[in-house]
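A single protein chain has been omitted; all remaining protein chains appear in their positions.
For clarity, chains are labelled A and B in written order, and residue numbers in each chain start from 1.
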Amino acid sequence: MSDQVETMQRTTPAQTTPTQNEESSESLLQIRGLKKRFSLSGDFLDQLRFKGGKLVRHQEHVHAINGVNLDIKRGEALCVVGESGCGKSTVARTVMGLLTPTEGTIHYDGQRIDNLSGRQLLPYRKRMQMIFQNPYASLNPRMTIQQTLEEPLRLHHPDWSREKILDKVQDVMGSVGIDPDWGKRFGHEFSGGQRQRIAIARALAVDPEFIVADEPISALDVSIQAQVLNLLMEAQQERNLTYLFITHDLAVVEHFGTRVAVMYLGTVCEVATTATLFAKPRHPYTQALLSAIPRLKDDRPQHIRLTGEVPTPVNLPSGCVFHGRCPYANARCHQEIPALQTQDDGTRVACHAVEEGRL
Amino acid sequence: MALLEVSHLDVRFALRQGEVRALRDINFTLERGERLGIVGESGAGKSVAAFSLLNLIAKPGYIAGGSIKFEGQTLNTMSERGLRKVRGNRISMIFQDPMMTLNPVLSIGEQMVECLKAHRRISTKEARAISLDKLRQVQIPSPETRLDQYPHELSGGMRQRIIIAIALLLDPDIIIADEPTTALDVTIQAEIMALLLELCEQHNVGLILITHDLGVVSQVTQRMLVMYAGRVIEQGLTREIINDPQHPYTQGLINALPQMATPGEKLNQIRGSMPSLSNLPSGCAFHPRCDFINRADGQPRPACTQQVPEFVESGNCRVACHMVAEMLEDRRLKEETR
């Protein structure tokens, strides 16, 4: 592990400002040059090391995301796909302000939000909400469903009367298919699917326009996944919601997403509309990912077998992060980081092989 | 005689709320080199089934009835000593979480050698040679160095390969794999499943694959069981069940997959959720969620709510459903009158 992780500043070629982007006018959310590092080295005292007779400050970081640029258009469902450790959840949590970015900016509806304080962020909290992965952990076990759903309403509508809040809670419970009479019960009395419905109700209670869903169905059973996915789609139609949908399951993306961003090791490698991505995947990683979906009806599927190990985000490889597992990698891929480049059909791909026409 | 023969297996758990029947009347056979899938959602009892095959059910669970016969020997009445000769040696298991099986303080080599020496009288040198050979079989890069590494130094996919190598160590007849790739990423999952399939075919090893993923089952197995609330509700050839499911639950499960729906349209969901085993609905356990409890004349079929359905043969499949039974009966009557 190198001592100079700190100096290993990776320059991202695609450092564009919002105004340069042609999509900016219709974007609800803009992420520009987003980077997030987590320190692995503990506090200051733990970082000091003796080296060559000198006291050196030694720091190690996990590079969770390295220069992500994304635009989310009003009314669409942008799916971020990738395998574990690719930074997709970090993107979601940074957008929601649960994490502060190391570098980069996030604009919501034209306003920069990544540097706001908790109090300044409050009006945005009402407009953007989040649904979490694990319905068993996302409801406070000591609060009844009624209390859970009332809390955001009381906070964001301090002027509302008790009757109005109760009405709203009943209303929102009904809209996610939970019997409003069950309000006095605790979360653990419900099944996983019902809990996820309650978590969705909590997010919808304040009538947001933008929802970040972090793997909302991956902890659920197949038959329940369909129910929750349907509920999310219904909510989108009725309320004209915009989604940032994080998932590892490409089959879900094909069904749910308007556009897809594929992430690998903290960088976006391909952004395309769902139909285009599934019909014509460009990036070698996207191709491998697509071929790996276990399809029901083909007997002997042709997987693209990747070789090599997924590198750790502590020591990022030089050049393209995928070069170690890529069958098309050449010398340039080992050295130069590819930038996202727009193709004829609007797809954006970060791959030297695609750019050079080798693929 | 089949290699493994499970008949009328009945597993119960003595809980404080009373006795819960986790498995009821499970019947299946596995031939040498055959691959069988057990599919179900959480709470269906598929993991209990896997554990009970090797009599590994922990208290308060116990096998209340039925038999598990391996090469004619009844495993569920066998002594602990006799069982140990079968476990790991003739039948080995692969779990979802590799870290559950691997001891974090022993190197890979030590664990493999220990496992070999427990079952065979061989020297450490020979054991290492066999271990190395198995690591090559699971296509681990630079297997020599892996032997001296510790589990935490390896990635998830690599660990699962090691687990498969350990499972193959004693050249077993059957491998029971309980959700072997659920904790892994899609691309790694595809690699591991392809590897497992290849090895089973090469060495003529039987595989019992327990999973919730219909896609994986359809690609790997030849026959499958679909479980719901502790019972098998449909069993037969994988291809036939996937292409033409008979039981409404199997149909629902397959149709609920996003790949079965038109993008952007609503998915075909099954309403409700799996009942808890301690509070099963009367009659067919699936009837509160079933869309087919009405007969052709629009009247609900009373049998569905009152009677636990028996298995009926439909082609090469066996289905436990009153609706299917009625349909087959109608068809038979029509043929007779003709």
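Quick note on the criterion: contacts are C-beta pairs under 8 Å (C-beta built on N, C-alpha and C of every residue); 3 or more make two chains touch, one makes a residue touch a chain.
Basically, contacts and distances are computed from a predicted model.
Matching "ABC transporter permease", "Protein translocase subunit SecD", "Sarcosine oxidase subunit delta" or "YIEGIA protein" against the UniProt entry of the left-out chain gives the name "ABC transporter permease". Within the full complex, the residue among B:Thr74, B:Thr124, B:Thr145 or B:Ser276 touching the omitted chain is B:Ser276. When the whole complex is considered, the residue among A:Leu40, A:Val56 or A:Leu98 that touches the unshown chain is A:Leu98. In the complete complex, the residue from A:His63, A:Arg202, A:His303 or A:Arg325 that touches the missing chain is A:Arg202.
Where subunit A meets the omitted chain, the residues involved are 43, 93, 96-98, 118, 121-122, 125-126, 129-130, 132-134, 137-144, 151-152, 155-156, 179, 181-185, 188-192, 194, 199, 202.
Here, only the chains that are shown with their structure count from here on.
Centres computed as Cα averages put subunit A at a distance of 33 Å from subunit B. The residues of subunit B lying in touch with subunit A in their complex are 41-42, 155, 157-158, 185-191, 193-194, 212-216, 218-219, 239, 242-243, 252-254, 256-261, 263-264, 266-271, 273-274. Partner subunit B is touched in their complex by these residues of subunit A: 83-84, 191-194, 221-227, 229-230, 233-234, 248-252, 254-256, 274-275, 288-289, 291-301, 303, 305-306, 309-310.
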